[in-house]
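One chain of protein is taken out of this complex; the other chains stay put.
Going in written order, the chains are labelled A and B, and every chain counts its residues from 1.
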Amino acid sequence: MTTGLFLTQLLNGVQLGVLLFLLASGLTLVFGIMNFVNLTHGSLYMMGAYFAAAGYNAFDSSFLAAALVAIPGTMLLGFVVERLALATLYTRDHLDQVLATFGLILFFNEVVRAIWGPASVYMNVPQALSGTVSLFGLPYPAYRFAIITVGLLVGLALYLVIHRTRVGMLIRAGASNPQMVSALGVDIKGLNSLVFALGAGLAGLAGLMAGPIVSVQSGMGEPILILTLVVIVTGGIGSIRGAFYGALIVGIVDTIGRAFLPMLLREFLERSVAQAMGPAIASMLIYLLMAAVLALRPQGLFPVRHG
Amino acid sequence: MSTPLLQVQGLVKRFGGLLATDNLSLSLMPGEIHAVIGPNGAGKTTLINQLGGEITPDAGRIVFDGHDITAARPHQRALAGIGRSYQISSVFHDFTVLQNVALGVQAHAGSSFRFWRKAAAEPALTGPARQALQLVGLADRENTPVAELAHGERRQLEIAMTLATQPRLLLLDEPMAGMGQAESESVVALLSRLKGRYTVLLVEHDMDAVFALADRITVLVYGRPIATGTPAQIRADAAVREAYLGEQDSAL
Partner (left out) sequence: MASGFTLTPRSVFAVLLLVGLGLVPLISGALAQPFYVTLFTRILVFALAALGLNLILGYGALVSFGHAMYMGIGAYAVGILAHHGVTNGWAQLGAAMVVGAAVALAVGLICLRTTREGGGMAFIMITLAFAQMMFFLAVSLRAYGGDDGLPISVRSDFGLFSLQDPNTLYYLSYALLLAVLLGMRRLIDARFGMVLRGCKSNERRMAALGFPTLRYKLAAYVISALVCVLAGMLLANLTRFVSPSYMAWTVSGELIVMIVLGGLGTLIGPVAGATALLLLEEVLSSLKFGLPWLDKLINQHWLGLIGLFIVFVVLVMKRGVYGGLPAGPPTAKGRPK
């Protein structure tokens, strides 16, 4: 195992973590402030990727077109879905929310299959980012580096908005004590819609960026959604900080685990056993991590303190 | 007989910047009714929540019957003999009155890992439940769904459920909250019947009831006890008068 290989996988882990953070941050706010279990977040990510691919292929392989279609498109879609189907569920119990959003997942998965077919849709990495950059002396794909950069910038922007603006203060207050914020006369409905739209936009951004490097197909949202849920639960529901650190931890552990655990096991165990157990344990690693965190701290690593 | 059943030593509780319980010490002698009174915001419910185990104090000790229970969880305290009632009735809305009280009995009547026999057909549960209902005056409402109870009846049910657990110490959080004159009087009568059999910590705003029932009274202001003594002593205490000026004119 060379340092170069390890570093590459570490960076890949950060890149996955950054994508997870984009999804987790919006979703954790929806969970925390609106007390709303929204499983359609994965579908918004999927639609972001599909919109991006559609824009890319319609406008002569232009990544800019993809971005212009994907992000506003997903925000608009999120807004429409929220107003039409989800707003009535805010006051209902979690079971109803889970079921309705589950139904929507099935619906969206079939819609994309009906429109774009069951096969994967492709879009390429933008020309300008198709090369490599030199990080710590080793070559790393420029596009993945761009994802990391964009993700960290978004993270910084979110931090500034949440901690330095009035809207952000309302969001933090809402995460800590939604009833109080509402009782103070703040337009909680407007705040909810804002948070939801923001989350949708972030999901769309994640879908756009993931488009060129993953398989854009029906059902792609759910594995990512479940990973996102692991991030949120590990980091602490409603906590952006938890989403950030949780996402990085999950992204790195998952990537490094899959890359090196089988190899590591072969050092200690007989070949055939390691061969069988390696991939199995690697795929379970982040869930075991989540279980360990929850066993010690059921509220997550960086829980929001509730007033 | 002179060792306190409950000893609270130096209890402290902060909520962010708010000091809800400020170095509170208190002791309850077996069989006494000890009332805790004070203006709104004095931290009375917070005190009961800490005694019941739903809130963990930041500092201090709680000793019950010689055992340090500061770290004990609510169900452990209940099993040790502490029963509490809630200021806002905390009942089981999907059940009848009898089923509500029977649950209280069941908690202290052996294992609940029984899967076949109908609980409603167990005399070991329904017998004591009916007795508790008889005590509070709800015997004729035993099959009524809780949703159909009047407010006062719900408060009576609240007490019955707590009594069903056969506690030695009763923590009563404003049992007469929202009750009319007649209903309050029946609760006062009930509590005086319980005198001696149970040790009671009574949080109440109804001053007539407090002075009629209490053996001793502690006055709480901003989380701190400012006076403890017999009703007569409290009535005469200057600091207490000052604390209550403007609160209840002729209460004392």
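Everything below uses one rule, namely that a contact is a pair of C-beta atoms (placed from the backbone, for glycine too) under 8 Å apart; a residue touches a chain by one contact, two chains touch by 3 or more.
On a predicted model such as this, the values are computed, not experimentally measured, just so you know.
**Q** Just to verify: which one of B:4, B:31 or B:145 makes contact with the chain not shown?
**A** Within the whole complex, the residue contacting the unshown chain is B:145.
**Q** With the missing chain put back, one of A:72, A:103 or A:190 would touch it. Which one?
**A** A:103
**Q** For subunit A, which residues lie in contact with the unshown chain of the complex?
**A** Output for subunit A: 31, 35, 37, 85, 88-89, 92, 94-96, 98-100, 102-111, 113-114, 222-223, 226, 229-230, 232-233, 237, 276, 279-280, 282-284, 287-288, 290-291, 294-295, 298-299.
**Q** What subunit B residues would touch the chain not displayed?
**A** Touching the chain left out of view, subunit B contributes residues 52, 54, 73-76, 78-79, 83-84, 86, 90-96, 99, 102-104, 106-108, 111-120, 122, 125, 143, 145, 161, 164-165.
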